[in-house]
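Worksheet for the structure shown next.
The complex appears here without one of its protein chains, the remainder shown in place.
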Amino acid sequence: MPLFSFVIRRLLQMIPTVIFILIVTFILVRLLPGDPASAMLGDRARDADVERINRQLGLDQPVVVQFFYFVRRVVTGDLGNSIGLKVSVSSLILQRLPVTLMLTGMSALIALVLAVPLAFIAASKRERLPDSIIRGAFQMGLSMPVFYVGIVLLTVFAAQLKLFPVGGYGDTLGDRLYHLFLPALTLALSFAAVLMRNLRASIIEVMNAEYVDFATAKGLRSRVILFRHILRNALISTVTLFGLQIGTLLGGAVITETVFAVPGAGRLLIDSIYGRDYPVLQGLTIALAVLVSLTFLITDIVQAWLDPRIAR
Amino acid sequence: MNATLPILSIDGVSKRFRGPYSLMRRLKGEPPLIVHALNNVTLEVHRGETLGIVGESGCGKSTLARCLVRLHEADDGAVRFEGKDISLFRGTERRAFNRRVQMIFQDPYGSLNPRMTVSQILGEALFVHRMRPKPEIPGRIAELLDLVRLPQDAAGRYPHEFSGGQRQRIGIARALAVEPDVIVADELVSALDVSVQAQVINLLLQLQSRLHLTVVFVAHDLRLVRHISHRVAVMYLGQVMEVNTSEGLFTAPRHPYSKALLEAAPELDPGQRNRKVALRGELPSPLNLPPGCPFAGRCPHVFDRCRTERPLLSPRGRGQFAACHLTDFGTPAPNANNPTGLLFP
Amino acid sequence: MKTIARAVFTAALLLGTSLSAFALERGGTLTYGRYADSLFLDPVLNDANVDIWILSNLYDTLLLPTDDGKGVQPGLASEYKLADDGMNLTLTLRDGIRFSDGSPITPADVAWSLKRAAKKDNGIWGFMIESIDDVTTEGDKTILIKLKHPDPAILAALTVFNTAILPQKQFEASPGATDEEKAKAFAEHPIGSGPFVLKSWDRGSSMKLVRNEYYWAKGEDGQPLPYLDGINFELIPDDATRILKLTSGEIDGAEFIPYSRVNELKSSGNLNMELFPSTRVAYITLNVRPQLGGKDNPLSNPKVRQAMNFAVNKEAIIQIVTHGVGKPQTSYMSTATPLHVGDKPLYPYDLDKAKLLMKEAGFEGGFSTSILVLAGNQDEIAASTALQQMWAQIGIKLELQQVDNPTRTQQYRDGTFVMRNAAWTDDIADPNEITSYFVYSKTIDALHTGWKSDEADQLFEASQKEMDPKKRAEQYARMQEIYNAEGPTVPLYETPYPVALSKKVHGFLQIPLGNNIFAKTWKEK
Amino acid sequence: MSADWAAARSAFRLKALPRSLVSGGVILGLSLVLALWPSLLAPYDPTAFDYSALLAPPSWAHPFGTDNFGRDVLSRVIHAYTIDMQIAIFATIGPFIFGTIVGAFVGYAGGLWEAIFGRIVDATITFPFLVLVIAIVSVLGPGLGNMYVAVGVVGWVFYARLVAAEIKVQKRLDYADAGRVMGYTPLRIIFRHLLPNAITPAIVYWVTDMALAILLGSSLGYLGLGAQPPAAEWGVQIADGKNFMNTAWWISVFPGVAIVLTGLGFSLAGDGVAELLRVRR
Partner (left out) sequence: MAMSANMGPNGNTDGNENAGLVVRGLTTTFDTPRGQAIAAADVDFDVAPGEIVGLVGESGSGKSVTLRSIMGLIRKPGRTTGHVDWRGRDLVAMSSEELRRIRGSEIAMIFQEPMTALNPVLPVGLQIEENLIAHTTLTTRQRRSRALELMNIVGIPAADRRLDEYPHQFSGGMRQRVMIAIALACSPKLLLADEPTTALDVTIQDQILKLLLDLRDRMAMSVVLVTHDLGVVAATCDRMAVMYAGRIVETGAVAEVFARPRHSYTRGLLGSVPRSGTSRTMLQSIEGTPPSLTNLPTGCAFHPRCSFATDICLKERPVLEAVTSPTRTVACFHHERVAEAEAIL
C-alpha cells in the first residue's frame, strides 16, 4: 500500500513536469530561425511556395493560437502529422522510440555488466594495482567524446575485425540486437564509467558498515556476505544514479544513432530540429519526457523494493 | 527588577510537528499525523538557579530547550523572558534576547562550523553583537579561552584539531562571548567520555557561580542532572511529570515514572544489584497520544481513571509538583511499593 | 536532335559492348547506401533531390533524358513531333504499356497527369511546363499538347520527374478530400510505370523496391528490364559509416562519397569508384544589394566581386575541397549543361590584378564580411576556410558562420545574408532552369542576391520562346558572358557525382541531372 | 602575540596533497601553460596553409603530421588548448556561481520554493541535455559565446540541486542552530556558515563538469555549432579528420588524445579536490 501511494504521488508529480517541458519546447522551437517551409523547400523555393505551405500548416496564426490548438490536440491524444515526412507523429514515434529504447536498454545492460564486477574488484583491491588500472581505464572512457568512441569502435570492430555489422538496424530481433551491440557499447562506456565510480565508492562504504561486520561475526560464508549484504546495499544509491543517467543516455543516443545509422528517436529528434518539423519535435519531446519520468519512477520503485526504508 | 519574577517562564507551551502525510491518508480525508512533542508544559526558571530537565528520548526535553531560545516557536502558550513573551520580540529586542539567552549544544562535532577557526567563531559572536570594539576583540578572545581553560594557541586552530571535551569548551566560550544571563545546555556532556564529562561539569559549575548564570540543564543522565541542578523537571512524552528539588526527587520521587527512572539507572555500588526489571514495556509513540495519562501503559500503579483522564501538574508540598492521580505517591509515610530506603541508604 | 540521338546510340552501343565482356546475370537484390531518406514520393508535390533522384525508378515519363543529360529519347511515348510553329506537340504511346498494378496506361492518364503537373500552385516544379496550355487525347495512343507560346525546352521538360505519368483512377480513389491528401495516401503505395515498385518503406531507415513485372523496356538479353529483382535503399547519413558498410560488403553501393575518400576508394581492389559526369557546380553567392543591414555593401561593387574572383586560387580549392576530383568552372553553368559556352577557367588566380581591382574600387584597406556555412558540412567548411585565407591577401576579413539549413534558407530568402556557400544541379536537360534562377531577376532575384541585368533579363525572356537553336545558343552565350563578368557569384568548381560500387555491380548510372538509373543494373552472384 | 603566530601557522600548514590532485594538477597545469602561451611551443601558425604538404604524415618537420589544408596538426592541437580550456572555464563558471546561490537559498528556504525548484530540476533532467543545448544554440546562433549561454541555461540546475541538497543537510546541524541562537541573520548563516560546508560537492562537480564541458564543446564543434573555423578546437579537428580516419589518422587521433588527457586531468583533479576539501571532524 505505501508503494502504491508512492507511485501515485510520483505520477502526479510528472504532470507539472510534462507541462513545463511542453511550454519550453513550444517556445523554443518557435524561436528557432527559419520555418518548416524553408527547411523543406530548400534554395529553389519561391516566396509564394513558402507562404502557401506555411498557410497550410497554420503557421500564419498567432503563436498563442497555435499553442492552444496544439494543447487541444495533445489532450485528445493527437500529436498531429509530421511536416517533412508526411505521416502521423504518433506512428513515427511508435516506430522510432522502440529502437532507441532497445539501444539505451542494451547499453544500460552492458554498462551494468561491465560496472558491477569491475567496481567490486576495484573496491576490494582498493588503492592497489587492479584498482588503479580499472579506474584509469574508466576515467578514459569518461573523457572520450561519444562520437569519437563510436568511430573508433566502428573502425576497429566492424571494419577491421568484421565482428559486428557497421551500422543500421536488422529485421529480426536477434539481428537487431546484433546490429545494436556496437552503438550500445559506445553509449555504455561512459555510462559504465559513471556507474563504476559511484558503485565503487558505495561498495567501499558498505564494506565498512557495521552490518557487514555483524554478518562476518555471524559466521556467514563470504559469498553470502558479498551478494546479500554488500552488493544489495551498495546498489541502492547506484539505482538513483542509474535512473538519472537515462536522460543523459538518451542525449548520447542522438549522436550514436547518427554515427551508426540507427533509425531511432534520437536521430529523429535532431532531424526534426534541423527540419523545423514542429509536430515531430513536440511529440517526441513529450514522449521522451514521459519516458524519462517513467524511468525515474521505475528506478524509484526498484529502489523502494531494494530498500524497505524508502516507501514508508 | 523584580526579584521574585522568574527570569524564564514557560506557560502552557505546546509544540506539534507534522508527521508524514501519506497519500492514502489524504485520500481518506484524514488529517496528517501529528507528533505532539510538547504538551501543555508549564515551568519556571529562577534567576541564578540550575533547572535540570530529564527524560528519555522523545520526551520533548530538547524541543523544550529549543523553544526557550526560539529555535522553535511554541504553537500554544508562551515562553516569557523577564515577563515578556519572547515570540513578540522583533529587531533590536530580538537581538538583545538572543544575546542574553544562549544555548550550548549536544554534539561537539556538529555544533562548531568546521571551516572556521576558534578565533573566527568567537570573533564573529563578539563582532555581530558589538560586544567589544574591533581592536579589543583579540584580547577578549584570549580572555574567553582562558575562562574555559583552553590554551591560548587554540585561537588559530580549527575544530577538528580538538578533542570532544575541548570542543564543548569552545561551544561554551562562544555562548559566553555575548555575556548572557541564561544558558540552555542541551545534553552538554552526553557525547563525552566519563573523565572529560567531569571536567566540563566542573567548568560549568565554576562559571555559573563566577558569572551568576542561570542554567537550564537538559540531559538524560539522572546522576548528572542530580549533581548539577537545584531543581529537576522530569518529562515523559511531551509532558512534565514531576518538578522537584534535586534531593527531593532522588530521595522521594512523587511520580511513579520518576521512581522507575531512578530504579532503572544502574547504581555504582556492586552490592546494590537486583534482578528486577524496573519498568517493562516500550516508550509509546508520540504520534497517537493516549487520552489519559501518557504513562498509563507502563505504570505499575495504573487504575481506571489514569486511562481516561489526564492528570495535571499540581503542587505536592514545598516546591514539589507532580502530574499523577495518586496525589500521595512518594509521601514520607512508608509505602510497601516504595523501596526508597533501599536505594539511598 | 538527330545527331544527338545518333551520339547516344553510339554511346549505348559502346557501353553495351563493354558490358558484354561480362556474362550478364539476372536476379538478386542490390543494397544501396543513401545519405538521406526520401520524404515524399509524389512526382508533382515533392520538394527535394532525395525524392527527385530516385523517382524515375518508380514513375516513368513520356520522354527520357539521354545518358549524357543533354538530349531526349523516347520513353512511354515511342514517337513525338513538335509542330513547326512550335505551338503543338503530338506524342504517341507505346503499345501495351501498363502500370505496375497491371492496368493499362491510357492517354487519359497522361492528359490528367500532365494537367495536374502544370496546374498552378501544385508543387514547386510547375514552372518548367508553364507553357502547356491544354492536353487532349486522340484515340487510344495519341496525346496532343497545346502550348501557350513556343517553348524550346518543352521536350526536355517532358523528361522531368514532375511530368511522370500516374494512373488517374487509382490516384483519385485514394483516401482524402484534396489533391494533396490523396497524393499523400497514394505516395505511400505508389503505382507508376517505372522499372521498380515500392514494396516497403521504413522511414528514416530503409526503403525496399522490387522489380515491376510490367515494365516496358527490354534488356540486352531480349527479356524485360530490370535485371535486378529488387533494390534495398539503406539510409546511412554518416559518410564514414556508409563507406565502412560498403568496404565491409554489407552494401553494394554508396552515394555521396566524400571527395577526400575518392582516391582511397579508387585504389581499393573490390570497389569501382565511379565519377559520373554531372551538372553540379559549387559557388559562393554574394548579396549585391547596395545596402545591407543599414550599411553600404562593398559586394555591390562589381570590381570588388571581380577582385574576389581573381583572388581565389581555384586549383588550390579543388585540391583542398575535392581532392582533385573537381575542375574549375568555365561558366556559371556546368559543361554538362546544354548550350554551355566557355573553354578556359573563369578568373585565373591573379593576386596582383585582384589587389589592383580592390584599389580601383576604393577598398584598398579591405573590409570585414561574413559567410554562411552549413553546420558540419565538411566541403563548405573547407572551401570557406580556404577562402578566408585567400581573401585575407586582399584585405578581406572573412568570418565563418555555421548555421543549420532552415536558418540559412531564411536569411537567403529574406536577402539578409552576406555570402553563402551553394551548389546547383540541373533537373532538366536545358540551360533554362539554371539561368532562370541564376540570371533572370524575376524568378528569385538572381539567387536572392538582388543582382539584375536588364539585358540578361530580356535575353532570357526571348530565349524562352526562341525556337531557332542557333539563335537561342547565341542568346545563352551572351547571357553567360554578362553573368560571368559581373554576376553575383564566385564560381568555385564543378564536380562529378562520386558513387562507389562493389566490383560485382554493373550497369548502374547516375545521369548528369542526378537521376539514379537502376533499370539496367545487374549484379554478379 | 603567540595566538596570532599559531593562527598563521595553522592557516599555512601544508596538508599532504592527495596523489590524484597532484597528478591531475600537473596535467591541468601544463594544459593551462599551453592555453596561455600556445605560441611558445607551437612550431607553426595554426591557421597557415601549406599546399605543398597536404595530409603529410608525422615527420620531424611536422611531428603530428598535417591536415587537409597542410596545417600543422601539432600546432593546432596546442592552440586548441586556448579555446578548450576557455570552454572548460567559461561554460561552467556562470552555472557554478548562479546555481550555488540559487541552491543555497532554495535549500535554506525549503517549502514551496523547494517544490517549485524540484519541478524545474525534474524538467531539466528529463530533457536530453545535448538536445536542449543544440536547440538553444540554434536559436542564438553558433559560436562559443552562445554555447556558454546555452550550457549555462541548463547547467546551473545541477549545481543548484547539489548545493540545495547539501544546505538542507547542513542547516539541520547544530552549528547552524548555534548561529540562529546567536541572532545571526539568515544571509550570514547561509553564506558564512552553511555554504562553505555545503559547497564541496558543487566544487568537485565543477571540476569534473569542466571536463564534460570540453566534451560538450567538442560535440558541438563536431556538429558545427561550437568553435568556428579556422580556430583550432579538438572537436572541430576530430570532425575535420573524420573523413581521413583511414588515410590520415593523425588528424583526428592527436586531438582525441588531447581531449582524453585533459579529461583525465580534470577527473583526477576532481577526485583530489574531493579528498582535499573533505571536512575533517
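The chains carry the letters A, B, C and D, assigned in the order they are written, with residues numbered from 1 in each.
Rule of thumb we're sticking to: a contact is a pair of C-beta atoms (placed from the backbone, for glycine too) under 8 Å apart; a residue touches a chain by one contact, two chains touch by 3 or more.
Quantities reported herein were computed from a predicted structural model and do not represent experimental measurements.
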> Can you list the shown chains that the hidden chain touches?
Replying inline: A, B
>> Which candidate, B:Arg90, B:Arg210, B:Arg273 or B:Arg318, sits in contact with the chain we can't see?
In response: B:Arg273
> Which listed residue, A:Met106, A:Ala159, A:Ala215 or A:Ile286, touches the chain dropped from view?
Replying inline: A:Ala215
> Of B:Gly165, B:Gly238 or B:Gly330, which residue touches the hidden chain?
Replying inline: B:Gly165
> So which bits of chain B touch the chain we can't see?
Replying inline: 50, 56-57, 163, 165-166, 193-199, 201-202, 205-206, 220, 222-224, 226-230, 246-247, 250, 260-261, 263-273, 275-280, 282-283, 344
> Which parts of chain A are in contact with the chain that was left out?
Replying inline: 209-211, 213-221, 224, 228-229, 232-233, 236, 306-309
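The rule is short, and it goes like this: only the chains that are shown with their structure count from here on.
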> From chain C, which chain is the farthest off, judged by mean CA positions?
Replying inline: B
>> I'd like to verify one number: the distance from the centre of chain A to the centre of chain B, where each centre is the average of its C-alpha atoms, in whole angstrom.
In response: 53
>> Quick check: how many Å separate the C-alpha centres of chain C and chain D?
In response: 47
> Roughly how many whole angstrom separate the Cα centroids of chain A and chain C?
Replying inline: 40
>> Could you pull out the residues of chain D that touch at least 2 other chains?
In response: 138, 222, 242, 245-246
> Out of chain C, which residues touch more than one other chain, so two or more?
Replying inline: 240, 403-404, 407
> Quick one: in the complex, what on chain C touches chain D?
Replying inline: 239-240, 258, 260-261, 264, 316, 319-320, 323, 373-378, 381-382, 384-386, 388-389, 399-404, 407
> How about chain A: which of its residues touch chain D in the complex?
Replying inline: 13-14, 16-17, 20-21, 24, 28-29, 31-33, 139-140, 142-148, 151, 155, 244, 247-248, 250-252, 254-255, 266, 269-270, 273, 285, 288-289, 292-293, 296
>> Per the contact definition, I'd like the list of chain D residues that touch chain A in the complex.
In response: 119-120, 122-123, 125-131, 134-136, 138-139, 211, 215, 218-219, 222, 235, 238, 242, 245-246, 252, 256, 259-264, 266-268
